[in-house]
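With one protein chain held back, the other chains of the complex are shown just where they sit.
Take a look at chain A:
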Amino acid sequence: MAEITMIQAINEAMRQEMERDERVIVLGEDVGTNGGVFRATDGLLEQFGDQRVFDTPLAESGIIGTSIGLAVNGFRPIAEIQFLGFVYQAMDQLAAQAARIRFRSAGRFTCPIVVRSPYGGGVRTPELHSDALEALFTHSPGLKVVMPSNAYDAKGLLIAAIRDEDPVLFLEPMKLYRAFRMEVPEEPYEIPLGKARIVKEGEDVTIISWGATVPLVAKLAADMKAQGVDAEVIDLRCLQPLDIDTIMQSVEKTGRVMIVHEAVKTNGFGAEIAALISERALFSLSAPIVRVTGYDTPYPVPSVEDDWLPNAARIVEGVQTLMRY
């Protein structure tokens, strides 16, 4: 098995799906000739030609709207939004069109688009290039939201997203694109949407995370083991659909919950998880739920972003707080 990076896994998933299904097409800014700013679409234009890989003008609303028009008529477009912060320009097409077209047509139209976009901080680029905006989309019923944390998951989840009949936001942690390599099968495979992964089993505390923050949480959990705290780490992989069963089983076992995400705290997806736990497992809790997240500000400039992002110090402190109960 080859050891590859997340960006290579994403490229491979698209290439294999385009080979398998000629309805799969790719469009976005500089995705063709240039191969994408992060090289996610490298080589696709050469292999599949300009009738399946489209360089678009710089117009996000147009990219998503065109994808919807293609999707409801039988294509399976993969649209790239160059940075997730640029998606505000396309919010009407996503939240008011793609998300609702199946509902408002009583199921006669389906909208199988995948919107891929790099997101998140830690790469020293400010504000609109670092936003984690997953909660905008989980707040739009009709959209699915997938956030991989490693190369293996990225490939299997992206293939599943492309084969899915509904619109999927596929949010790729930019910081992890080339952060590490892992073994990824060369053949295509699907990881079902809505199935979380238990990264590490543990008895004392449940740490729930997704996307960019998972590798840090996993590393800290391993370190904590040596200090006598046995944390269970859950990588949600998908926020919509959400694997609530895996969360509840873990919470009932440990009784202590920490949620870690990059996005701002207020109305972040962590709030939804905390609410679900309180609805379903309040009496299993032995401590208040702790959230370690970005602060309630716009994404800051590089000089202070390491303080803004959930970091080792804040996560460890949160676990210590939980363990005092």
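The rule is short, and it goes like this: contacts are C-beta pairs under 8 Å (C-beta built on N, C-alpha and C of every residue); 3 or more make two chains touch, one makes a residue touch a chain; residues count from 1.
Everything that follows uses one rule, which is that contacts and distances are computed from a predicted model.
Chemist: Looking at what's absent rather than what's present, what does UniProt name the missing chain, "Multisubunit potassium/proton antiporter, PhaF subunit", "Acetoin dehydrogenase E1 component alpha subunit", "STAS domain-containing protein" or "Ubiquinone biosynthesis O-methyltransferase"?
Modeler: "Acetoin dehydrogenase E1 component alpha subunit"
Chemist: Out of A:3, A:19 or A:127, which touches the unshown chain?
Modeler: A:127
Chemist: Out of A:30, A:190 or A:230, point to the residue that touches the absent chain in the complete complex.
Modeler: Touching the chain that is not displayed is residue A:30.
Chemist: Please identify, in ascending order, the residues of chain A that touch the omitted chain?
Modeler: Residues of chain A in contact with the hidden chain: 29-30, 33-34, 37, 55-59, 61-62, 85-86, 88-89, 124-129, 295-298, 300-304, 307-308.
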